[in-house]
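This structure is in structure tokens; I'll ask about it shortly.
Heads up, one of the protein chains got dropped from this complex, but the rest are sitting where they should.
So that you can tell them apart, the chains are marked A and B in the order they are listed, and the count of residues begins at 1 in each.
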Amino acid sequence: MVQRAQTLGDLARELGLSFRGDAARVLQSIAPLTAANEQQLSFLANPKFKAQLADCSAGALIIHPDLAEQWAGDCLFADNPYLAYASATALFDPLDKPRAGIHPSAVVLSDKIHKTASIGANCVIEEGAEIGEGAVISHGTVVGRECRIGAFCYLHANVTLYHDVWLGRETVLHSGVVIGGDGFGFAPGKNGWTKIHQLGGVRIGERVEIGAASTIDRGALEHTTIGNGVILDDQTHIAHNVVIGDNTAMAGCCQVAGSAVIGKNCTFAGNVGVVGHITICDGVHFTARTVVSKSVDTPGTYSSGSVMMESGQWRKNTARLPRLDELFRRVMALEKKQKD
Amino acid sequence: MVQRAQTLGDLARELGLSFRGDAARVLQSIAPLTAANEQQLSFLANPKFKAQLADCSAGALIIHPDLAEQWAGDCLFADNPYLAYASATALFDPLDKPRAGIHPSAVVLSDKIHKTASIGANCVIEEGAEIGEGAVISHGTVVGRECRIGAFCYLHANVTLYHDVWLGRETVLHSGVVIGGDGFGFAPGKNGWTKIHQLGGVRIGERVEIGAASTIDRGALEHTTIGNGVILDDQTHIAHNVVIGDNTAMAGCCQVAGSAVIGKNCTFAGNVGVVGHITICDGVHFTARTVVSKSVDTPGTYSSGSVMMESGQWRKNTARLPRLDELFRRVMALEKKQKD
Partner (left out) sequence: MVQRAQTLGDLARELGLSFRGDAARVLQSIAPLTAANEQQLSFLANPKFKAQLADCSAGALIIHPDLAEQWAGDCLFADNPYLAYASATALFDPLDKPRAGIHPSAVVLSDKIHKTASIGANCVIEEGAEIGEGAVISHGTVVGRECRIGAFCYLHANVTLYHDVWLGRETVLHSGVVIGGDGFGFAPGKNGWTKIHQLGGVRIGERVEIGAASTIDRGALEHTTIGNGVILDDQTHIAHNVVIGDNTAMAGCCQVAGSAVIGKNCTFAGNVGVVGHITICDGVHFTARTVVSKSVDTPGTYSSGSVMMESGQWRKNTARLPRLDELFRRVMALEKKQKD
């Protein structure tokens, strides 16, 4: 899709950056440093790669002022070029926001829809649900009873919210997301499982983004709670009663079991799994596929898992794992004998 | 959302429990033991925590008769307080069942809809599909040809059933669930993969509950089969031809590969993975993230995986795994020499 062209001067003004070169230069799109042509903007985020500037054909770059001498072309100067690039992408994004109003095919049972909100085709908005100023509810999305959708939220197509789910302003939910499904609560008995009705709701903060096909369950008695500024990638699963602190980020397919409490400013690589009823302090990083099997009270980086090998080698070595404790004992015995 | 208030006397009658105190006492909602106030009901499931009774402010408790002396307030007596709590949640649940009838926006191509069933907005019910007594099909849900939905089933919004999927009575499917998608069957050839049309269906028992965004594929030639009383949490994946026995429970994100046969009364912690074509006997428990790589014929608890460490320590130790077999051999050599 064709991006929304920008001039260098407009970019500088919109992004609040100083620049060097032709303010009228038209930049059709943003492209990676090694692929950009004369009609494109690019950026250098990591000074480690500054050698690539020599071969760069971009029409203009976002760079750190310290590199001004390394690049002869037009440029925007930013203390944090990656952050400036992030802001620039919003300007080049060609998508128009859907028009305000309710599509005639939508079924709206609530009278709390802000007049500037956009309700797409085939949506269902249940009784008592509030849709805030400028919010977008895309096609096929269902908003349950007494939900509250903050101003400028964007719910993409085919999202499902059960009842009593609240979203703070400017929160984005991608397609296929399900929020407020029943937490996995059942009491065992002689005749099988008895369902525990999940009476809590879900409370999600402002400026949260939740990736496609993610699931966040409602609380058993209290609310499942996601802080402000949290970002969750696709296919995340958050179980009932979980609490996630502000600005925590989880890459794709992370899984958090019931009643876990996650701190602020944590970063999870892909497919990290957190067991239930544990607490993770602020500022913790987990590497990919870590199984977080106990509470963490010290900020830092944690990992679990094995290492990839050629399969024959892997089978031979992992076959030894069930005897690892025995091996320790045999080495202790050797040490003792040698000492004697 | 405001829960449905109950009096102590009504609760005792509905739950079939004896009680102590004021039958007319109004309990507005259920809350956790440590958070409940005088207008709330709570429960003590585990006598280990009976010390918490001293500080409890709940208006009434569900407790075991053995603890009658430990708690001076109003109470309901239950041999299994957790099970009684589970039953109580149904009474406090404020949600009304949707009204019977077919929403005018639904597209219904079948004449086998029970008159007491509720078909929500924008649903599609294909030819020959049966919808049983009191069943609820929520907004945006699609029910394929010749499906059979048992009495009092509840399909939440935006569920998709392909053709020839049968659900026993009182089964609950959460939003985003897809049942009857094609199993992953392809034959390799010189020109790539040839699709094997999946000609079996899916047969799901009574009182089953399936969590949000779960997928259960149709069988290749015979049916994928889920027993009565099975409970599956969100984002479960069940591949084609799998058989799961009655009352087996799987926590979030479990994955069962094709043609695996799982026994009755098994319990899977989160994100357990089962490889294809193996058999698990009744009464097996797997801990979180276990990779079930072979059949299990003895009830018990099984695990796999590594242990979480600070990442520097983890890298140093896991780097040794590809030489673990060598280490065993070196220890054997040491033992042999020492013996000589």
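As a working rule, a contact is a pair of C-beta atoms (placed from the backbone, for glycine too) under 8 Å apart; a residue touches a chain by one contact, two chains touch by 3 or more.
Here the structure is a predicted model, which means the values were calculated and not measured.
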Response to the item:
Considering the complete complex, of A:D22, A:E133, A:D234 or A:D282, the missing chain is touched by A:D234
Worksheet item: So which bits of chain A touch the chain we can't see?
Response: 1, 3, 29-32, 35, 80, 82-83, 85-87, 89-90, 92-95, 103, 105, 120-122, 138-140, 156-158, 174-176, 207, 209, 211-213, 228-229, 231, 233-235, 246-247, 249, 251-253, 269-271, 288-289, 305-312, 314-315, 318-319, 321-325, 327-328, 331, 334-335, 338
Item to complete: Could you list which residues of chain B touch the chain missing from the display?
Response: 105, 107, 122, 124, 140, 142, 144-146, 158, 160, 162-164, 176, 178, 181-182, 184-189, 192-199, 201, 213, 215, 217, 221-222, 235, 237, 239, 255, 257, 273, 275, 287, 290-294, 300-307, 309, 313, 316-321, 323-324, 327, 330-331, 334, 337-338
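By our rule, only the chains that are shown with their structure count from here on.
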Worksheet entry | Geometric centre distance via CA averages, chain B-chain A, whole Å | 26
